[in-house]
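Only one protein chain is missing from this complex, and each of the others stays in its spot.
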Amino acid sequence: MHNPYLPYPVRISDIITETEDRNLKTFEYVFINPEDEEKFDYQPGQFAELSIAGKGEIPIGIASSPVEKGFLKFTVNKVGLVSTHLHNMKVGDVMGVRGPLGNWYPWDKMEGKNVVIIGGGFAFTTLRSSIVYMLANREKFKEIHVIYGARTPGMLLYVDELKEWEKRDDIHMHITVDATDDPDWKYNTGFVPTITDQKAPPATTDTYAIVCGPPIMIKFTQPVLDKLKYKHDHIIMSLENRMKCGIGICGHCNIGRHLVCKDGPVFTLDQLNKMPKEY
Amino acid sequence: MLEYTEKIREISQKLLKDSKVDMVIGFRKGTVPMMNEPTFIRNANEVGQLIWDSNCGINLANYLTGRKEKIGIVAKGCDSRNIVVHLVENKVNRDNLHIIGVPCKGMIDRRKIGVIYGEEILNVVEDGEKIVVEGDGDEKVYDKKDVLQENCAICIHRNPVIYDELVADLVEEQKDVDRYEDVRKIESMPPDEKWAYFEGLLKNCIRCYACRNACPLCYCPTCFVDESRPQWVGKSIDPVDTRTFHFLRAYHCAGRCTDCGACERVCPVGINVRAFTKKLEKDVKELYDWEIGLDPNVRPPLDVYKTQDPEDFIK
Partner (left out) sequence: MKVLKITKEDLAKGLDTLNKSFRLIGPVKDKDEEFHNFEELGQGELPDFNFRNTRLSPKSIVYPQSEKMFEYTLDSNDPEHDILIEVKKEPSPQVVVGIRPCDAKAFSLVKLNFDTPEYKDPYWLRRFEATTLLGLACHNPCSSCFCASAGSGPFNTESLDMLLVEEQGGYLAQVLTKKGEELAHTAGWTDEAGSDAQKQIDTMKEAAEKRIKSQISTDNLKNKLDMEIYEEPYWEDVSFSCINCGTCTYLCPTCWCFDVQDETCGNCGIRMRNWDSCMYPLFSLHGSGHNPRGEKLHRVRQRFMHKLKYYVDKYDSGIQCVGCGRCVNHCPVNIDIRRVCELMNRSEVCPVTTE
């Protein structure tokens, strides 16, 4: 019997400190057993459990994209026991990855449609995965907008890639920071909801918005999307809850009858409206 | 007990009607024999739910922690002593409390009665000092004093120590009580016997934490067993972890425990949790001549520092 709790052994192949506060690092992994990579067949929006022997597991969104081969990437915020330990690990260290887990952004539904990505802070990880995926399959999508904000320029994730995407004409990038005194800052200044109001395309039946960010950003972005007449079944969100097993068995992450780990983490706003606010 | 119940309702109704309190915390009749449920009443019309009998063993002071409303609280001797502890430890504001004191005649031990009766119990009626048990077997009548909770049998503070009004005249306190007979017995055991005793005591523990959670003293925002950084105690039912939990919890209650018996009463597997706390109560009594929960204006001995403290380690 396959054991769904058993992580694939991986080796850390690269570590990048992403933000100026050094609390966010991106870890790149390679599978120790090459055949495991094939089994780890994932979609943008899914997550995995990062496993450290002796410390435990943490559920983290997959930041790499299925179109990138040979490695997995996760950007981890230093908050608890496992993530703090992980931040002290080095290239070459061995740990585990278990997954892919959960559902993903509705790529089948979004095919041939406009996609507006709205992200804030460190919740940009699976959105990066999605952007890389869409750009590699550019012909499958109509207009792509990305609104991404952080507190300061130094808190933006994946800065080099953001700059590359800025240069392209097949993706509308709207990078913003809450505030900055950097005279060379050439992008937007303002909170994500404000920039959304200014830059997001108006709603059509052919336009989906994927929204990921801190609760405060979500709270103020939602009325903007309502104002722009986005239908709630066209607004897609990704949730977090305390999780243990990641496969819908241990019972930790439920919201009503749904388990965030297995029935989510991706839900439409329409679905969330009918669920208890237990997240 | 009927007169107690009536008086509790009368006082509560008046308090609520006159808006002296936002709620009254007391007991309502339970759904199984010898069980009552702590409850709150906000509406003067609903005071009829409140009752008092010998099944009100849960310590209601536990329900005060962190509450900000004006509260009327029904308090027997031990509850009132724990209210004093709460006052000393700044867990509740005296101005927000209206204490309805209940001179207590002891709570009955539902487990003990279950064992003595031997059959399933369907109904228990109190008739003064008699306890009438009806069930699958013949009806049996017991003397209440024979079926008291152990902590009640040796209680020397049946009357509330602090109150705003009383539901009845004070009762006579029990005198010449030997509170520590059982502790002395354990103290006199040779080490291996003592070890075996404690091992046996905890063998059924499932770490449900009912003892901790029923205890008014256990209000830490994060209990040491729940800490993850660092993690002091393992989370399995390894006997080492189970013992660590019980021993440490007892120490945290040293000089604070009123021997209300809530921990023991709530244990689903019948562990005599008081075996730990009573030893510490005895030590504190012998070392500092201290009894907790009698005066809100005196700080407990383990809570104060004096330059003339005899111990070297603290200087």
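To keep things simple, chains are lettered A and B as they appear, and every chain counts its residues starting from 1.
Here is the rule we go by: a residue touches a chain if its C-beta (ideal position, glycine included) is under 8 Å from a C-beta of that chain, and two chains touch if they have at least 3 such contacts.
If you're wondering where the values come from, they're calculated on a predicted model, not measured in any experiment.
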For the chain not depicted, the shown chains it touches: A, B
Which of B:120, B:165 or B:295 sits in contact with the chain that's absent? B:120
Would you indicate which residue among B:29, B:70, B:179 or B:282 is in contact with the undisplayed chain? B:29
Would you write out the residues of chain A that touch the absent chain, in ascending order? 1-7, 9, 32, 51-58, 79-80, 83, 93-96, 240-242, 244-245, 247-252, 254-257, 262, 274-279
In terms of residues, what is the contact footprint of the unshown chain on chain B? 28-32, 35-40, 46, 48-49, 58, 62-63, 111, 114-115, 120, 122, 136, 200, 204, 206-210, 212-214, 226, 234-238, 265-266, 268-270
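Everything below uses one rule, namely that only the chains that are shown with their structure count from here on.
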Indicate the whole-number Å distance between the mean C-alpha point of chain A and the mean C-alpha point of chain B. 50
Can you tell me which positions in chain A touch chain B when the two form their complex? 80-81, 84
Complex contact set, residues of chain B against chain A: 228-229, 231
